[in-house]
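Just one protein chain is left out here, and the rest sit where they should.
This part shows chain A:
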Amino acid sequence: MASEDVKRLKGEIKLIVDGKRLDGRAFDELRPIKIEAGVLKRADGSCYLEMGKNKVVAAVYGPREVHPRHLQDPIKAVVRYRYNMAPFSVEERKRPGPDRRSIEISKVSREALEAVIMKELFPRCGIDVFVEVLQADAGSRTACLNAASVALVDAGVPMRGMISSVAVAKVEGHLVLDPTKEEDFYGEADIPFAFFIRNDKIESIALLQMDGRVTKSELMEALQMAKKGALEIYRMQKEAIKSRYIIEEADENE
């Protein structure tokens, strides 16, 4: 890795060649996405999602009784979200268990989902969302949020709308949608977004993080790019739910 850093600083590694990215995508193009809902039998709702090289699986349990009891809220449900990376999900084996990064991701993702889940309908209950990263590339938190959103719909949990999430990075002075690992590593900035989408329109921002350096106008431009990407993802999320539902319909008719 270190020698690659040196090479990049010397300008020997280029992330953008002839206006194209390393994997041949345009600046505002998403990585290939595959979404499948209802993949786990024991979970109330689940989703398997691939976003580029990211492979994640989300499971939703609940609304169910909360243990320990002191975590219960007498007027609304508690939402718990766990982002976890499998030891084999990254190039160098990750020590299992939560770390600072995954705790933070869990927190911000939970807050994003809390914006859409109608918690007031389930007093004293808990809604647990578990997302496991089986293979990680850049933007695994956005992949996880997209998967969690589909899994929640699959579980039939009432929501005000859906969450779609995508990141924008700044690479060699260009803003690029849905960065890959190289772009994230060697780029100048990484900005994950999540949007609350209702009725095919973006209502509000549910998650916004940024690290790196961007100008004010670049941030605004990144937001526009992310919105466009998120709506595309939203369409795929809906498609995933629809296809699962239609298969079930066919089963019932047999």
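We adopt the following convention: contacts are C-beta pairs under 8 Å (C-beta built on N, C-alpha and C of every residue); 3 or more make two chains touch, one makes a residue touch a chain; residues count from 1.
Simple rule for what comes next: contacts and distances are computed from a predicted model.
Name the absent chain as its UniProt record does, using one of the following: "Cation:proton antiporter", "NADH-quinone oxidoreductase subunit K", "Coenzyme F420 hydrogenase subunit alpha" or "Exosome complex component Csl4".
In UniProt, the chain excluded from the picture bears the name "Exosome complex component Csl4".
In the full complex, which of A:R64, A:R93 or A:K107 touches the chain missing from this view?
If we include the chain that is not displayed, A:R64 is the one touching it.
Among the options A:V116, A:L175 or A:A206, which residue touches the chain absent from this view?
Answer from the full complex: A:V116 touches the omitted chain.
Of the listed residues A:R80, A:K94 or A:R198, which contacts the missing chain in the full complex?
Going through A:R80, A:K94 or A:R198 one by one, A:R198 is the residue touching the chain not shown.
Looking at the whole complex, which of A:V157, A:L175, A:I191 or A:I233 touches the chain that is not displayed?
A:V157
On chain A, where is the contact patch with the chain that was removed from view?
Output for chain A: 44-45, 62-65, 116, 118, 122-125, 153-162, 197-199, 238, 241-242, 244-245, 248.
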